[in-house]
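Apart from one protein chain that is not included, each protein chain of the complex appears where it belongs.
Residue numbering begins at 1 within each chain, and the chains themselves are lettered A, B and C in the order written.
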Amino acid sequence: MVTLKDYEGGPTAWCPGCGNFSILLAVKRALVEMNLEPYQVLIVSGIGQAGKLPHYMRCNTLNALHGRAVPEAIGAKLANHELKVIAVGGDGDGYGEGGNHFMHAILRNIDITYIVHNNQIYGLTKGQASPTSDKGFVTKTTPEGVISLPFNPLALAISLGATFVSRGFAGEVDHLVELIKKAMQHKGFALVDVLQPCVTFNKLNTWEWYRKRVYKLEGTDYDHTNRLTAFQKALEWGDRIPIGIIYKSDRLTFDEQLPTLKKGPLVKQKIDPLACEKILDEFM
Amino acid sequence: MVTLKDYEGGPTAWCPGCGNFSILLAVKRALVEMNLEPYQVLIVSGIGQAGKLPHYMRCNTLNALHGRAVPEAIGAKLANHELKVIAVGGDGDGYGEGGNHFMHAILRNIDITYIVHNNQIYGLTKGQASPTSDKGFVTKTTPEGVISLPFNPLALAISLGATFVSRGFAGEVDHLVELIKKAMQHKGFALVDVLQPCVTFNKLNTWEWYRKRVYKLEGTDYDHTNRLTAFQKALEWGDRIPIGIIYKSDRLTFDEQLPTLKKGPLVKQKIDPLACEKILDEFM
Amino acid sequence: MTIDFTFKIGGEAGQGLQSIGYALSKAFAKGGLYVFLNQDYESRIRGGHTFVQVRVRNEPVYTLSEEVNMLIALNKETIDLHKTELVKGGAIIFDGEKIPIKAEDNCYSVPLEKLALEKGGSKIMINTVATGAAMGMLDYDFNLLADVLSEEFGRKGKDVVESNVKAARAGYDYAKENYRGKYDFTIRPLGSSKRMFLNGSEAIATGAIVAGCKFMAGYPMTPTSLILEFFASKARDYNLVFVQSEDELAAINMVIGAGYAGVRAMTATAGDGFALMVEGLGQAGMTETPIVAVVGQRPGPAVGLPTRTSQADLLFMIGAGNDEFPRAVFTPSTIEDAFWLTIKAFNIAEKYQIPVIILIDQHLADSYRTVDRFDLSKVKIERGEMLSEEQIKAMGPYNYKRHQFTESGVSPRAIPGTPGCLVVTDADEHNEEGHIIEDAETRTKMVLKRLRKFEGVKKEIEPPKIYGPEDAKITLIGWGSTYGAIREAVDTLRKDGIDVNMLYINVVWPFPKDEVSLVLSKAEMSFVIENNATGQLAYLIKSETGREVNEKILKFDGRPFSPTHIVKEVKKKVKG
Partner (left out) sequence: MTIDFTFKIGGEAGQGLQSIGYALSKAFAKGGLYVFLNQDYESRIRGGHTFVQVRVRNEPVYTLSEEVNMLIALNKETIDLHKTELVKGGAIIFDGEKIPIKAEDNCYSVPLEKLALEKGGSKIMINTVATGAAMGMLDYDFNLLADVLSEEFGRKGKDVVESNVKAARAGYDYAKENYRGKYDFTIRPLGSSKRMFLNGSEAIATGAIVAGCKFMAGYPMTPTSLILEFFASKARDYNLVFVQSEDELAAINMVIGAGYAGVRAMTATAGDGFALMVEGLGQAGMTETPIVAVVGQRPGPAVGLPTRTSQADLLFMIGAGNDEFPRAVFTPSTIEDAFWLTIKAFNIAEKYQIPVIILIDQHLADSYRTVDRFDLSKVKIERGEMLSEEQIKAMGPYNYKRHQFTESGVSPRAIPGTPGCLVVTDADEHNEEGHIIEDAETRTKMVLKRLRKFEGVKKEIEPPKIYGPEDAKITLIGWGSTYGAIREAVDTLRKDGIDVNMLYINVVWPFPKDEVSLVLSKAEMSFVIENNATGQLAYLIKSETGREVNEKILKFDGRPFSPTHIVKEVKKKVKG
């Protein structure tokens, strides 16, 4: 039996009170509850506070470049689709620098889980606006307040045909554990956007701010299989903020559609130069 | 009076029968009908067949890098917001390489018009799949057919809060002229995605294929001010493909929200080192 | 009899010049002749002006020739532009019914369109008719051409093959009946060949597959799109995965992910596309992930001349990336070199856990040559230190350290997913376990560990080769695709009594400092020959050896060197 101890990592460098601790705990708990051994799991992370997550636990870890966790995760997954691959990063990381990869990963429906620590701020670089910062939010780079609309990852994901779109909250760990488990069980690209208070730099979207607004979709009569109502739900932001699975559907994954992978992971395929004579024949 | 002759450019390098010719004509006609002089207009283009458009007419032209037409257009617009700025590119250019900029330009609602020649293929590089290629489409890089979902620029734009989202068709030039004019008159980021047959490399989505499916929203009772039905409309693709304005709304543009620009274009601001003494005072 | 015969096939893009050139070449290759084919095309799909050159010899051929023996003109512009390149007695084949010119003596009109319609049933056959006509003019064995057409169109069904053969035959017969006698040059098969005919892109893509590259991600870009396309086309049969990525950043990072996971992985792009991969290159350097990147040079800066050739990215490749990390840069000179160096690239990448760049150019990527069949039994796969499940077990549970300090700097790899070990790495500076650190001591040791690997790489590199006598007075120095042109220039110059040899550098990094220095110390005079405007190899030689090359022959108009051009330039300096 796998236990939380198996996932215990080194000391963290996050601020006391940061929402990241809860997310770290939720990830570990989800893995334990799924009875996965650390060696079966690969976490690919970006750069930022969120990106440090795998260093604070135990599993295979590829701490990628800022914004590039998703493509590195895709490469690793396609090379060895027996690995359970999770990509982790921040809102700046995933929706700013990595925005293009995010979109195209959705279109491909690669079978990975993507957890975004969405604190609506650039934490590690000390408090600049992020793509998800609310309008009017004053930060070091927006002294007059943010004037762009905040990036809505859920609506975007639904618009592009994502098959698993969800939102969690660092303040609801049990709920988050379930979300992460469901995301990992889902076949295809699964987004878990997690509202994460940054106690140091985001004095607007605080624990309190979120707690007051957040409500769980589970238990309501919300139907997460209808794309249109899901889209509507994804737009909800303000007094009430839904958490839970916003949208879920089924569609073949990228990996499933590759004939090659039916024969087993690429990494286990033999290298055999002599099997290539036929290619040379074509040039004769 | 400005005439089409004012916009007449050099010889083109497109294939005979290509949909790009109609788009070129529509752009010129729209500018003429808006009575804009070539010197008032800046076209920033990407790299690809579509990106060559400004070379085949007469106007200020910044032929940017592949995928970077939008940021270069943004920079130029903010430097001189009296210019009428159009960004032009292909589907690979704008939705593949430039996907991240596309998203963030929508969030900012910068006042530029973005025309995408969407031929669902990489034309200039001779026929690889593009982000908008239909599933199953066999191309040089997808010998077994495309396995990703096609990128839906309209749905995506609506999901991110774009204020002008439209689709034209190279086979409907009059309609396209009107669209482009409306897009240019619109304050904010205006998307004109144009279905453009590539007669050489796209043997699936041909003139005929489009003609059979395309229908105009103008004249129907479609209401392009409702975001939810617009989203639904944007998802329509297959037997029937709507063209026209899919969604339109109003929201302050990025440029309007910058206090600096109220004092006139940056490019006309004087450079006066001595006016900066106050900054030095702060260091004393 | 000596055969050295060049066809130039000109017309507009979209007229199928390439298929004429290819069919001719293949037919000659099948007849045991040696063939070199190069292409000149614009960044457009239809119209404009484009040409293909096919050079046929009875001896090995390495490069193009400026002297044209037969001009196959599919439009008038071709005649206007290239007439003067014809040697004395050179022929022009054209369709007199379509191109109204004052036919001179050497102009042989063939009713291409008429025959295409009559015999092939479609205008598309014009190029097949032209191919046949050229063969007829030379009285070459028609059956060999028919074989080629069968192979080419076999997939499309019997009917297509038949109408093509008919069209070719019509051209063949027309030319033979009307012009043999008047035109008397002949090419005959030398015997049945066992040679391949392929271009640089195909050689690299094949090399990658042979080397066990299982994963490729890339974003299309001239001149390396064909590498991606070729690899993609073989995915089903050879258990490969190809991903067309959304951009170049995704491509290199996917490749890093795959390399991390233990698979040989590659990307291909142009110099301008590589500009978007520079951060990823550093990531491979930092995480010690083996990757191979093919970079095809074309003139720049930025987009430049997308379909033309260049050698101006040499220093860029060596210096790209923030901070310092070992890498290798291979610059294959020929089709054979492209194939074998690709295999070596994977070996070096894995043994030293570094990124390896294969730097080619449009001329090498797009030019075809007849080469001896690659002997696959000679292929060596060296994956470096890669721990087996048993070895991991023997280490004790979770004792594995991805970035362990070692004398060689190389830390054994393990496959993520192996029970009992975790593979941890980081774009940040890290400790032996792969976890992020801040302290000065670990940092210093890690930098030195990474740099130490370069000493190993250096030992793997074969010294550059000399063509011609070791002790020649004059040395011509080149790298990359200019090999053929310089080699032939050496032959010509020596025949003309100029004592010259060639030093050829196909691995520019690690730079073969001592060998180059030695050669330069012996030569009385030295030239670099490069497709760039500043002489980058000359600069690198100076940086590395402290020695100045005497003269530079530079060309940066996007067109490849010809031997004649080099001969002329060398003579200017040597005589002057």
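Throughout what follows, a residue touches a chain if its C-beta (ideal position, glycine included) is under 8 Å from a C-beta of that chain, and two chains touch if they have at least 3 such contacts.
All figures in this text were calculated on a predicted structure; none of them were measured in a lab.
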Omitted chain - touching chains that are shown: A, B, C
Sole contact to the chain not displayed, among A:141, A:185 or A:225: A:141
Listed residues A:23, A:74, A:129 or A:276, member touching the removed chain: A:129
Touching residue (missing chain; options C:375, C:390, C:407 or C:441): C:441
Contacting the left-out chain in the complete assembly, out of C:70, C:240 or C:275: C:275
Chain C residues touching the omitted chain (full complex): 42-43, 48, 249, 270-272, 274-276, 278-279, 281-283, 285-287, 297, 299-306, 310, 312-313, 315-316, 318-325, 426-429, 438, 440-441, 443-444, 447-448, 451, 532-534, 539, 542-543, 546, 548, 556-559
Chain B, residues in touch with the chain not shown (by the definition above): 10, 37-40, 42, 44, 47, 52, 54-55, 58-65, 67-68, 71-80, 82-83, 100-101, 103-104, 258-261, 263, 266-267, 269, 271-280, 283-284
Footprint left on chain A by the chain that the document does not show: 13-16, 47, 49, 65-67, 96-97, 99, 122-126, 128-129, 131, 140-144, 200-201
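Criterion: only the chains that are shown with their structure count from here on.
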Between B-C and A-C, the pair joined by more C-beta contacts: A-C
Geometric centre distance via CA averages, chain C-chain A, whole Å: 41
Separation of mean Cα positions, chain C and chain B [Å, integer]: 37
Two or more partner chains touched - positions in chain A: 100, 103-104, 258-259
Residues of chain C engaged with two or more neighbouring chains: 235-236, 246-247
